[in-house]
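Note that one protein chain of the assembly has been removed; the remaining protein chains are unaltered in position.
Moving on to chain A:
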Amino acid sequence: MAKISFHHGDGSTDVLEVEPGTSVMRAAVTNGVSGIVGECGGQAMCATCHVYVRQEYLDALPPVGDDEDEMLDCTVDERTDRSRLGCQVKVGDGLEAIEVDVPESQV
């Protein structure tokens, strides 16, 4: 199992243990983590699964893809160099744990 921590603006944190291969978006939506919408079901089309990945995990991630890059320019909360689409980041395979900050708004 891999571990995903979602840090919220109010200081609370949701911690999930999920199967390797699960995306950050899918984990959040399946477990009812607030603040992650994932309208398009993971096609990098809706930009409602935006997360800020904590610095120490950034280097372990695959590079931002073309579709992801384009969609990150369409997020409601500001894009930073920690921004990723939750649907494009999968845990497991060298990424056994990840921590993300959930943006204020997705829509």
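The criterion applied here is as follows: contacts are C-beta pairs under 8 Å (C-beta built on N, C-alpha and C of every residue); 3 or more make two chains touch, one makes a residue touch a chain; residues count from 1.
Going forward, contacts and distances are computed from a predicted model.
**Student:** For the chain not present in this complex, what protein name does its UniProt entry give, out of "Cytochrome P450", "Transketolase subunit B", "NAD(P)H dehydrogenase subunit B" or "Spore coat protein JB"?
**Tutor:** In UniProt, the chain that is not shown appears as "Cytochrome P450".
**Student:** For a quick check of understanding: of A:2, A:27, A:46 or A:85, which residue touches the chain that isn't displayed?
**Tutor:** Checking the options A:2, A:27, A:46 or A:85, the one contacting the hidden chain is A:46.
**Student:** Among A:12, A:31, A:55 or A:105, choose the residue that contacts the chain missing from this document, as touch is defined above.
**Tutor:** A:105
**Student:** Looking at A:10, A:59 or A:73, which residue reaches the missing chain?
**Tutor:** A:73
**Student:** Touching the hidden chain in the full complex, which residues of chain A are there? Just list them.
**Tutor:** 29, 37, 39-41, 43, 45-46, 48, 67, 70-71, 73-74, 105-107
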